[in-house]
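Only one protein chain is missing from this complex, and each of the others stays in its spot.
When the chains are written out, they are named A and B in that same order, and each has its own residue count from 1.
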Amino acid sequence: MSDEFVTTVPDAALELALSRIASSTAAGEGSDMQGLRLDEVVVNMGPQHPSTHGVLRLVVTLDGEMVKDVIPVIGYLHRCKEKLAEKRTYYQYIPIPDRTEYVAGMNCEWGYVMTVEKLAGIRPTRRAEVIRVIMAELNRIASHLVAVGTFTADLAPLGTAMVFYMFRDREQILDLLESASGARMMFNYFRFGGVRYDLPDGWVEKCREFLDGFPKMVQEYESLVETNAIFLQRCLGKGVISQQDVVDYAITGPNARASGVAHDLRRTRPYSVYPELDFDLCLGQHGDVYDRYKVRIEEMKQSRAIILQCLDMLPKGPVQVGSLKPPYVITPPPGAVYTAQENPRGEYGTYIVSDGSRYPYRLKYRDPCFINLQIFPKLLSGNKIADAVAISGSMDLVLGGIDR
Amino acid sequence: MHIFLAILRCVVAIVIAYMVVFVAALVNILFERRTLAFMTDRLGPNRTGWQGALQSVADAFKMMGKEDFAPAQVDKVVFTLAPIMVMIGAVSVQLVIPYTKGWVGQNLNVGLIYIIAVTGFTVLSILIGGWASHNKYALVGALRAAAQIVSYEIPMILAVLVVAMAVGSLSLNAVVALQAGYKWLAFYMPFTLLIFYVASIAELNRGPFDLPEAESELVSGYNVEYSGMRFGMFFLNEYAGLTIMSMVVVTLFFGGWQGPWADALVIHRVAVVPIAWFLIKTYILVFLLVWVRLSLPRLQVDQLMGFAWKILIPLGLVNIAASGAILLWAPHWRLVMAIYSWAALVVFVGLFDPVLRWRLNQQRKKVAVLA
Partner (left out) sequence: MGIEIGSVKLSMDELATRVAQEFAGELTNVSVQEPDTIVARLERSELRQVARRLHDLAEIAYDSLNWIAAVDYRTHLESVYHLYSYATNTYLELHVEVPRAKAAVETVCDIWPAADWHEREAWDLMGIRYEGHPDLRRILLKDDWIGHPLRKDYVDLAENHPHV
């Protein structure tokens, strides 16, 4: 094998790619590289690459410009979170789900805390429920800003403008979250039965101020991108996920809603105070790259509406169940529970098996990006490599969740 | 004695030409970085020197100080030759560009053809650079770049032919002379200017046409195996090209060095004020190039080639036919040409977007999502 991108030992993924070429070419030759002929080449994108978001490695089989096959290789960010759970008490473990989908930390913490509360039978206070929704929706806006910003950055150089504007606006959200929880990204804010700190003075006013200026920002993004013929040419009709694919591959979140499947856990399996809130589901019709972008922009607007309603109905009261301190050591009764919440990327859930002791017996994450990544080989094959970059950017992957 | 002076004059001219290219490249790099920064709500480099003026110099020193190595399997001769050759185009063009009244390197009477011929030199060096790198990525990038540059030379030539027809000569001095008295060709043939300008952006591998060096897809394309000063030469050439191409556009369409107070300051029979006008106009166009680069996403290779062959070349041919007819038969050619060209510009710009959207939506409907 004279493929010069192979290091000393070709690993399993590269061997698989080359063997697939071998089994599909008539001559039975495994690799193509005689000198520099460009028949089917196996090219390694990542794990360090400017446009795969995070340490994702794609072993791409190219035929000229067309992608024939993609083998995603993950595990470069595996931090054994599921095994860690078995040696930490429930309370000690709270900062860790933050770090799975680190762009949407509040949502991930909520996914874990919700399951433990159901296991242990703890009901959070009403004020805490409303604050949780506010934080989760703010984090949803921030996460979508990152998703759309980095997606347009892949179509560069338009992205160099869009990404900076979006990150500038995301700074305001991070300031809000920092003044409430103390951290910009790894919040460690949720507790069993409530949240750690109450909102500081003036937080509600600052939040309203931000939300007042938000529609104008969204309009700026839309006008920059949607009036641009080149952008449309690269997005319309590319990377279509059919509705049958959504069902077969269990795709959730904006990726599924862009194909017209109205699957949103805030509606289909409501939790917290979502039944009392009035918001629309953003659905697309064509399931292509443009629709996924558009659904995220619309969801940002809907999140704004949700936060405004929550700020209006924010009740007074304690933010934590119990008198003075949050419960540090809880021992839920034996059993197994799965709950999920609507992460900006899809259905994020945890399945916890408890044996009555202080430590979880088994913690399993249902991570949306891990599952959304499975459709990549089918989605990217037959497209050109530049389209492949745009399509993978539109799927909004965060490697922290994929690898855990 | 005369031989000696002649040789000295040649050497001085070559040195000045190279200096212009290097200085222009360094200035452009800083100019672009600061302009991009301001447009994206940042500041850009502003610490080295006054407002960051020495940043490019610092970058050049850094690049010169890097280890000079070549990968083991490259073709040594060609690998070394490619970055040296790449500047030939930018430097040679300056031979015929009039910087100010009566001050031109060599008043070739085939100046326009000469410019087109020499700007094609970059293709050669990109190709051999990409090939010598012995690297899949580099070769694919080099082939794309070559295809792109060659395809976009044709609309450029078609636009230049219209200018030549209007002027009646291929000499650049004649082109500038025709535009005396603020009768700039940009006001009379904006459509031709548009075709030439878009084609020149593609010639420079710049802005929406920068697929050969697409960072996020091929990791720097044809110059991926070059580092240190070898890469520096490719890099400088690209930025020098911004200025050189803008100079060409200014000379052809915006009246070259003409402007008010042309005779105010004359040193040794060289008028100094027009040089300033020339540079101001050039840098307005360079700013436009940077602006376009920031605002538009990258075209993919099939869209790029499609745009050249299916849109620009047919339009260029129609333009030549119409302009030729006007120049031949119309009584007041300037007036008729202005009417035709502005009308063509408005129609093209107005129709391009809606037609493209309509076609894309048609294609989109064909892909079923309920399958």
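Quick notes
Here is the rule we go by: contacts are C-beta pairs under 8 Å (C-beta built on N, C-alpha and C of every residue); 3 or more make two chains touch, one makes a residue touch a chain.
In this text the structure is predicted, and so the values were computed from the model without any measurement.
Touching the missing chain, out of A:178, A:212, A:248 or A:276, is residue A:248. For subunit A, the residues in touch with the chain missing from this view are 11-12, 16, 74-75, 78, 80, 82-83, 243, 246-250, 260-263, 268-269, 337-338, 347, 349, 351, 353, 361-362, 364, 366, 370-371, 373-374, 403-404.
Assume only the chains that are shown with their structure count from here on.
Centre-to-centre spacing of subunit A and subunit B amounts to 42 Å, using the average Cα coordinate of each chain.
Per the touch definition, subunit B reaches subunit A in the complex via residues 36, 39-42, 134, 136, 139-140, 207-208, 210-211, 214-217, 219, 293-303, 352-353, 356-357, 360-361, 363-364, 366-371. Here subunit A touches subunit B in the complex through residues 5, 36, 38, 41, 43, 49-51, 65, 152-161, 164-165, 168, 228-234, 236-237, 240-244, 259-260, 285-288, 384-387, 389, going by the rule given at the top.
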